[in-house]
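Notes for the one structure printed next.
A protein chain is absent from this complex, but the other protein chains hold their places.
Here is subunit A:
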Amino acid sequence: MSTQVFYFVATLSIIFSLLVIFAKNPIHSVLYLILTFFTFTVHYVLLNAQFLAVVNFIVYMGAIMVLFLFVLMLLNLNKETEPSKSPLIKIVGVIAGGCLVVTLIGSLKSASITSPLILKNPGLGLVENLGKELFGPFLLPFELSSLLLLAAMVGAVLLSKRDEVEA
């Protein structure tokens, strides 16, 4: 049952993520990206990682994608404002993309199918256990990453402030 759901949702994830790239309208791209993130949330639920699922839901779908949509709506992109790319850039892009595909195929060929991962503790993803892990053995990395986020936030505020002083 759970395997079938996984394959169904995984197919949806792939379809939506392809649509993100192939959609002509940037707003549609963002909406497909939201759907892709929603399928990821379902994947987390299938893995019994409820906390990750709901955080993915709140942070990615509820906050980051709203900001993406917000910025795109303000930019009001359409055909006329689209920058025209020179053929040279297009050729370079095709070559770079081709290299990536070749590398991926090469690495996939050498890879073998691993046995399915079985969690030692199926309740690991629940809030209580996750919190104990994060604030126990992983306290230092956790706090350091939060410091990093704080630094990034302060940096962003500073960058937006500097223009105001100069102007």
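Worth pointing out:
By definition in this document, a contact is a pair of C-beta atoms (placed from the backbone, for glycine too) under 8 Å apart; a residue touches a chain by one contact, two chains touch by 3 or more; residues count from 1.
We adopt the following convention: contacts and distances are computed from a predicted model.
Protein name for the hidden chain, per its UniProt entry and selected from "PadR family transcriptional regulator", "NADH-quinone oxidoreductase subunit H", "3-isopropylmalate dehydratase large subunit" or "ABC transporter ATP-binding protein": "NADH-quinone oxidoreductase subunit H". Residue A:Met73 is the one among A:Met73, A:Val101 or A:Leu139 that touches the chain missing from this view. On the side of subunit A, touch with the chain left out of the figure occurs at residues 27, 31, 34, 50-51, 54-55, 57-58, 61-63, 66-67, 69-70, 73-74, 126-127.
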